[in-house]
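Sharing a structure, written as structure tokens. Questions coming.
Yeah, one chain of the complex is gone here, protein chain that is, but the others are all in their spots.
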């Protein structure tokens, strides 16, 4: 259970991350796409949920010991704290030569009903992770454990991930174009505008498929906007919400 | 319709980009492979056609407005100017955090019978683009629109793309190894030599499959060259053009 | 035939590269994962064998001639020197705009029963290479030949590959997480520990699937270790080697 | 002679590029600092003038000939077209292994009373350039000529330089922090605000030197703002323009 | 006043950062040198003091407002919290296109008797900072304010800086080779060994100046070690501490 209603999350899952970035761009918020986080599996569904943040800093040999895996401020404790439905967002400083999590932690996240894992780093045990069926957005895989390159710092702090600031409980949406953050205070406004924009873009795409030209249509001029509104009223638009 | 004959373009489509780069290398032209442009779809056929160039420069907030999408010097007008059969080559300065085009522009390009899109940048609406069936060579996908990181400058100018200079109407060929440019004035000479080289390499590959050793065969010494020429005359080579 | 017994190589093939890096990390050897070498084909099996090293340096035009392909110190001669069962490891200085090998050399390696090709560079003739069925770990593909960016220096020397030092006859293991080196003098010790660790991790993963929590289990505390040892004695662990 | 009055340019030269970026940031224009353009000489004065843009694309061997230096669309012709007082801004695509200009072209620019050269690339003949006394902001030096890595495309076009869009006749200001662009339409507004801001920051800096604390002072709260305004009226501020 | 005695800090200031890294390397701690932090001024003395950490994350436009400069969790409040004698270590995620601090904050740090500023980022108002005489190790300068690229997260947390983990109150030492961290628990042991090593290296350097060969001397074999010990007892070594 999270702070966002299932209805709102389902609305999120009906709009692309591309549309979300455009809506936020128009509101003046540009830097929302997490660089380096791509779907590891080809058939991932779109996910949406509140961010549960984890922060890594670089490794230092006096800290980088297997013993640290058992410490109270460990990735293990962080996983056990994750609420059902959250999306774990792991800031790995773009480190791509050590996997932040392997199959065992991913399996546990799956058992805890974590929705997805999003990171600008990489994972390990790629085959094992695929078996857990946890949805993962990452920058690939690497054999070494996190401890080889990273020190776990803390969870539920503001973090950087893929060049974007993520705060605990910001909304994360991820699909085949990658993962984006919607700042918590903007969520309602953004989702409402995004749902509307999807309807318009779907209509535009159909006009294009039927041979229409771009100028005046994308973006719409007044004439095309009137046509769109009229068709929508008539219910001929396939995605008409009415 | 383009400035290159269909016959010549078909010859192009019968030779690999690997062979084309080797032929041009022997002619002293080395820097012809567009870095960062890979086939987005696994089953792309090889394409060949004249370049239609587009040039982006970095974004500046006073220019980066949705209003700019309607301006006369917009990507929309560029698309409407693309001739049938061309290959759109988009210099995105290697920018990988904003998609130069999404599904709507790609759909329109498809309707205008543009052959393919080649860029050192990325696209957005990845799933929607796959539905348009436009062949795309790019460096992946990102959610944000071009306007978030780029300003459209102009079309049909000399551009840099993936560290290579591309002039309007240069020949572009792209396959699973990526995309290469053949300078317009060299096209006939290059294609002729490439077709010949493919025949030879095919013959060499068969010898290797039959257990032959590399030295003397690749490259061919005189003895092997005579064998090749003889077998070719006899028509025993599977790709013998005679 | 190689210096490692088939029995030892088969043990290697039963443990993941992730496990190998953890075992070596615990022994103080951290930098063993070859950056940039990923399986080109989705269904590659895990491979293990002794390294046969090749070293490239940058291209210089007075050296970068097709004639160099026939020289005694050429990649061709290197391929003809590779022993059956070896894994060719090619240090390409991370060069990603020229393919170190194409289909012809890969076909010859396959005919010589080379087990796999591992490189921090890229290959060319991607489709042709897939037809040879040689297993390849690389950083992708590019059309140009090596000669466009690289000069072949020598074989069976100590090399750098993907930021890791590789000596001739070190053990190489590669799977879906990438490729790792096990220094020759550590091989027995590492494999023995890795086989044991796989059994433990498999048992841990099962507990997690059954709903267990991470703390105390991963890593195991004394209580869980006793449970593990007991179940193992009873033979209830699926991977119990007894 | 340029389109900006000497009075305005002198005002520009009295404010730091740091202040200019802050003023533009408050107006919503963030991406104005040219990455990689640093003063080559330790004692450069601040310069301000209209941009004269030059654009390079990557080299291609069929174009990269010494003969190209004599072509009508050459860097030589561009230099001969530069108006007195302009600042040449050269987009070199961040290329740092070939010098865009050497001592001869810089000497000619100096003779034509060009104010400065700004580039995200590098220069060559470093010692010779220092003798010309042309002020240069660049990313260092390299021995090879531009032709080794770059093709000259055109002048007075919109360009990218250091990740920033520059249009002909935009205002360029450069000092020890680097070089910034002020979009032409914003120049008056920006300079006016910047001159005011410099006075305030100078006053704040004096308070800090006298032991004041930061909170409430930087940025100023109402109380401190009243103090500032009062002291300014009294003429006790050293930079009081009254 | 800090947790390290002045005597210990003075010992630190007598050994190079090069020696410190070698001593820690021999103790198994390798990753201690902060990448990208170089002395801005040519005549900086070596500094040593406890770390006061600051952490930035990337900018997001909804957070990146001038108003944020007045918030309770601001860089201003962090500066006002810095104890006398500390070294401020600022993790800027390697961001080099926005200055973390300008002349006003540096002046205030100087007034608070902060010893130095160390960052993997850059500063702004370079000339003004030099006037404050605060010692700065950074990656250069840039005109824009931090707010253009970064969000201030917090102070006195574990941070990453230049690829190294820094904890509050770790010891920082910086000289012309850059800046290194000595983990707090290792400080006494490291400094003691480093002081001894400096004496030995000074003696070795003198032998080399007098024409000695390297083998057997660096590192010392038994014979040379006896010579060194003997000369030291006699007091002929210039840095003999006795």
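We just call them A, B, C, D and E in the order they show up, numbering each chain from 1.
Keep this in mind: a contact is a pair of C-beta atoms (placed from the backbone, for glycine too) under 8 Å apart; a residue touches a chain by one contact, two chains touch by 3 or more.
Since the structure is predicted, the reported quantities are computational estimates derived from the model, not experimental observations.
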- Query: In the intact complex, which of the depicted chains does the undisplayed chain touch?
  - Reply: C, D, E
- Task: Quick one: say which of D:6, D:84 or D:97 touches the chain that got left out.
- Result: D:97
- Query: Looking at E:20, E:64, E:95 or E:161, which residue reaches the missing chain?
  - Reply: E:20
- Query: Which residue among E:4, E:33 or E:101 touches the omitted chain?
  - Reply: E:33
- Note on the structure: Those residues of chain D that touch the unshown chain are 66, 69-70, 76-77, 79-80, 96-97, 99, 102-105, 107-108, 111, 124-128, 140-145, 147-148
- Kindly note down the residues of chain C that lie in touch with the hidden chain. 28-32, 57-63, 93, 151, 153-154, 157-160, 163-165, 181, 183, 185-186
- Against the hidden chain, chain E presents residues 16-18, 20-22, 25-26, 30, 32-33, 35, 38, 163, 175-178, 180, 201, 204-205, 208-209, 211, 213-215, 218-219, 221
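Keep in mind that, in the parts below, only the chains that are shown with their structure count from here on.
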- Note on the structure: Label-sorted list of chains bordering both chain D and chain E is none
- By mean C-alpha coordinates, which chain is most distant from chain B? E
- Task: Work out the mean Cα position per chain and let me know which chain is farthest from chain C.
- Result: D
- Query: If you average the CA atoms of chain B and of chain C, how many Å lie between those two points?
  - Reply: 32
- Centroid spacing, where centroids are CA-atom means, of chain C and chain D in whole angstrom: 50
- Note on the structure: Where chain E touches two or more other chains at once, the residues are 28
- Message: Testing understanding: with touching defined as stated, what is the shape of the graph linking the protein chains, line, ring, star, complete or other?
- Response: other
- Write out all the pairs of touching chains, ordered by chain label. A-B, A-C, A-E, B-C, B-D, D-E
